[in-house]
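Have a look at this one.
The other protein chains are all here in position, but one chain of the complex has been omitted.
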Amino acid sequence: MTKPDLDRIITYTEALREATDQEMGRDPSVVIFGLDVDDPKAIQGTTKGLLQKYGKERVFGTPLAEDAMTGAAIGMALAGLRPIHVHIRMDFLLLAMNQLINVAAKSRYMYGGKVNVPLVVRSMIGKSWGQGAQHSQGLYSFFMHVPGLRVVAPTTPYDAKGCLIEAIRDNNPVMYVEHRILHFQKGPVPEASYTVPMGKARITAIGEDITLVGISYMQLECLRAQRYLATVGISAEVIDPIWLSPLDIDTIVASVRKTGRLVVVDNGWTTCGASAEIAAQVAERLQDERPIKIHRMGFAPVTCPTTPALEASFYPTSRDVAAAAHCLVRPGTTWMPEERADLQCIDFKGPF
Amino acid sequence: MTKPDLDRIITYTEALREATDQEMGRDPSVVIFGLDVDDPKAIQGTTKGLLQKYGKERVFGTPLAEDAMTGAAIGMALAGLRPIHVHIRMDFLLLAMNQLINVAAKSRYMYGGKVNVPLVVRSMIGKSWGQGAQHSQGLYSFFMHVPGLRVVAPTTPYDAKGCLIEAIRDNNPVMYVEHRILHFQKGPVPEASYTVPMGKARITAIGEDITLVGISYMQLECLRAQRYLATVGISAEVIDPIWLSPLDIDTIVASVRKTGRLVVVDNGWTTCGASAEIAAQVAERLQDERPIKIHRMGFAPVTCPTTPALEASFYPTSRDVAAAAHCLVRPGTTWMPEERADLQCIDFKGPF
Amino acid sequence: MTNESLYQSLYRIRRVEEEIAKVYPTDKIKSPVHLSIGQEAVAVGVCEALETRDIAFGTYRSHALYLAKGGDMKQMIAELYGKDTGAARGKGGSMHLIDLPKGIMGTSAVVGTTIANAVGYAYALKYQRKDAVVVSFMGDGATDEGVFHESLNFAALKALPLIFICENNQYAIHTHQKLRQAQANIWERARAYGMVSERIEHNDVFKVYERVKAAVDALRAGQPGPYFFECMTYRWKEHVGPNEDYNLGYRVRSEAEPWMQDDQVPRIGALLDSSVRQPIEAAIEAEIREAFAFAEASPFPAQSELYTAVYDEA
Partner (left out) sequence: MTNESLYQSLYRIRRVEEEIAKVYPTDKIKSPVHLSIGQEAVAVGVCEALETRDIAFGTYRSHALYLAKGGDMKQMIAELYGKDTGAARGKGGSMHLIDLPKGIMGTSAVVGTTIANAVGYAYALKYQRKDAVVVSFMGDGATDEGVFHESLNFAALKALPLIFICENNQYAIHTHQKLRQAQANIWERARAYGMVSERIEHNDVFKVYERVKAAVDALRAGQPGPYFFECMTYRWKEHVGPNEDYNLGYRVRSEAEPWMQDDQVPRIGALLDSSVRQPIEAAIEAEIREAFAFAEASPFPAQSELYTAVYDEA
């Protein structure tokens, strides 16, 4: 894996744009489409300039037709293209489930290995500024459930670029999950093309007392929690799974083998979610080795409310994570860190 | 709960028909529709005679339009009806996910409690006779994941009837999951109307050494496994969760507290499935109390193959369950029971 | 319908939305708003032809529909403010308005969803032998979606007491209809399902009223539905938010100008004597002030509200 070039700092959105641009430049079979990819806002800038550079056959907006356009993407992939289909909200994938799960995930197997479906589906999770019930869901556990799909949810600009290139080059359908708040993140990204290989998690902080696994945006909250915990002498190891399918459970298990404690913080509901899978696998794997403590966190088990007054408690914050971790490490005591300005959650400011 | 009247033995399909008939007779707001509900085959007989008795306004076949008919069902529910929408395969629900998850599950919450959606969605899981990739999926974990939905997967004719009546009378959307093979089951069913209350699991065999939780059709395989295990002196407790949302985790935890061992056998894939949730919750709940051993089983992590030669190994059998349980109880030894004719799996014979 | 009632409704919607646009930069409304400014005539023309007992389903761009159908203004503004007194107790926001006593059955942020809900509602009304009709509002973008086709087919099959209203403002966000549909003939597509269908040009509030009133009368007389009206209109502001967006380059101001010149608010206002018009306007201004004051003064929902109303446990 290429080491990050620390000098070149760009945003997550720019990293996505660059990855797409480089792959489109390299391979004429890469095409990108979806509602509004060619409009002036260019999907938060992630598709900016591509229309001008690659033309409207390769970069196009579509009718509002998530189902058929997903089916069409599969057809393109069967014909040898490498389509990238973009959705500005993950919630809209609920209109595309039939093609994604009944067709994309299954085509290779049900045709006896004769075909493949090199498709990338980008979708964004919304948060803050009243995204509400229908614009805030993180539904990737659905895709983890189904064999035949890959799922990736990069957190940093570096991984955003490398995972997108990896996804585009893979011969299988890849669900590429973004988070609106992560779009604003900046970080070191090498200009040259590189891939972040699938199925490999990243240890983002080394620690001894507890393992924090943070998925998608919740990786940020875990890193903040790690700093809160450090102030009370608790050393947390933080892991970013990056790829949810294939999932690098070995890295997580190795960490929990060491720390004996696991908090999984998901950017979705916990029931039958990624956190359930990770917790169950870790429990199964370590049950003959050592006692462990597990705690799952995620969206409150309710529909996402629009009002900021309630939305704030719908999501776990870094302080909630720190408090829960503290509780596992020092059972019987309770602690909630004072909010620190430098560790505050970034909120998105509207209109949308 | 009414005690089963042991004298009256009917099939699961007849139990479904009877429940629907009784509720339609009792409440004119109950309507039933879906592809082919009014055709000569009457959804394996589960809707037989209803058209003649209640007329075509209350019992009707529909165009092939899973998305809009689900939306229409929600609209009917908003207008005070109690629609039952029937799908002959659960796989087809993938076309209805947007209305089910973005609308049905969320309406009450996102309209501040002003409305409710008393909707029942019946869908069937297929198995054997080459149902293949697209007619065999058990996707209920998707619905367990999302707040606002209820999920039930009854195993016996008794529960089929009582849960359907409970579901029809509930003011919330209920995903009612059937399994084609269970349709052929017979069992005692009282003629009078009764409900099987939601959120309550059933202990179907009492045991000491290990807890087997079998979901939907896999409950049958667990009961058979229990008998195989008895032959080698292992006493298995078997639990049928019946309701997956709300899930009666207390009953499962109490059993594992006693046995110290848990095998969850699911009728779906394990990753982010019901088995992951149950395993994770049990591990979380008992981690401060006692060491436990957990094992999950379910569909092989592949697409369902059509050929019987491979389909047989796609599903765990009672012997596989018994062997896995044995392995937890007597670690280090391996054992696979000889197949017994009286404990064989029923296969469905085609055409479909 | 009278010129007074038309003006009252048009002016009320326009002014409420202008106030929302004015307040928006203060961040008191922390949720997306999709303004109808310029498009009011469609909702007003339609709703003037309806009774309170009739039912309407809308889109995330439904301030106009909500107000035209008689929705409570205080509850609407409080909802935008995320307050406990809002139409959905703050849980919904601008995109999920509802007012059951006024027959406003809900609006959705996922394009096309309420079309099918409206169809089901109309099915229920017919079965219940109720003397009410359902109106389903959708944008031109929504007609791209499969649910549009499935819903129209079923509604025609069952001859439902239902009126589809397509507010064709020619854009889905920044994408013109001609980049999404080979032919600009939404009304013809609808007709192919076997229903009366028609395009109404020029955002003309009288024409919309007349045509919809005739449809409502026919449905009330027990004649079979549904009806489809493609109502041509134009959005003046950006897709979401309080500003204009002619600078973005996806459309030019000259395209908007004829629509602005044809603005239905002053057009109808001019038909009234100022002695009639001014009290209407004054009353509305007072109502608006009150509504915003109500929203400001209202409390946010208590934290415990996060967990309520997921299920009906009755």
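In this document, chain identifiers A, B and C correspond to the written order of the chains, with residue numbering beginning at 1 in each.
Note that in this section contacts are C-beta pairs under 8 Å (C-beta built on N, C-alpha and C of every residue); 3 or more make two chains touch, one makes a residue touch a chain.
Quick caveat: nothing in here was measured; it's all calculated off a predicted structure.
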| item | value |
| --- | --- |
| Touch partners, limited to displayed chains, of the chain removed from view | A, B, C |
| Residue among A:M69, A:A280 or A:V302 touching the omitted chain | A:M69 |
| Contacting the left-out chain in the complete assembly, out of A:L35, A:V103 or A:M144 | A:V103 |
| Candidate in contact with the missing chain, chosen from C:V46, C:V111 or C:V147 | C:V147 |
| Footprint left on chain A by the chain that the document does not show | 31, 57-58, 62-63, 65, 67-81, 83, 98-99, 102-103, 107-116, 147-148, 150, 171-172 |
| Where the unshown chain meets chain C, residue by residue | 144-150, 153, 156-157, 159, 179-183, 185, 188-189, 191-195 |
| Chain B residues touching the omitted chain (full complex) | 35-36, 39-41, 61-68, 91-92, 95, 129-130, 132-135, 300-303, 305-310, 313-314, 349-352 |
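The criterion applied here is as follows: only the chains that are shown with their structure count from here on.
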| item | value |
| --- | --- |
| Central chain (distance from its CA mean to the mean of all protein CA atoms) | A |
| Most distant chain from chain A, judged by the mean position of its C-alpha atoms | C |
| Intercentroid distance (Cα basis), chain C paired with chain B, Å | 41 |
| Separation of chain A from chain B, taking each centre as the mean of its C-alpha atoms, in whole Å | 31 |
| Interface hub residues of chain C, defined as touching at least two other chains | 86, 88, 90-92, 96, 108, 110, 146, 310 |
| Numbers and ranges of chain B residues touching at least 2 other chains | 67, 98, 102, 109-110, 147-148 |
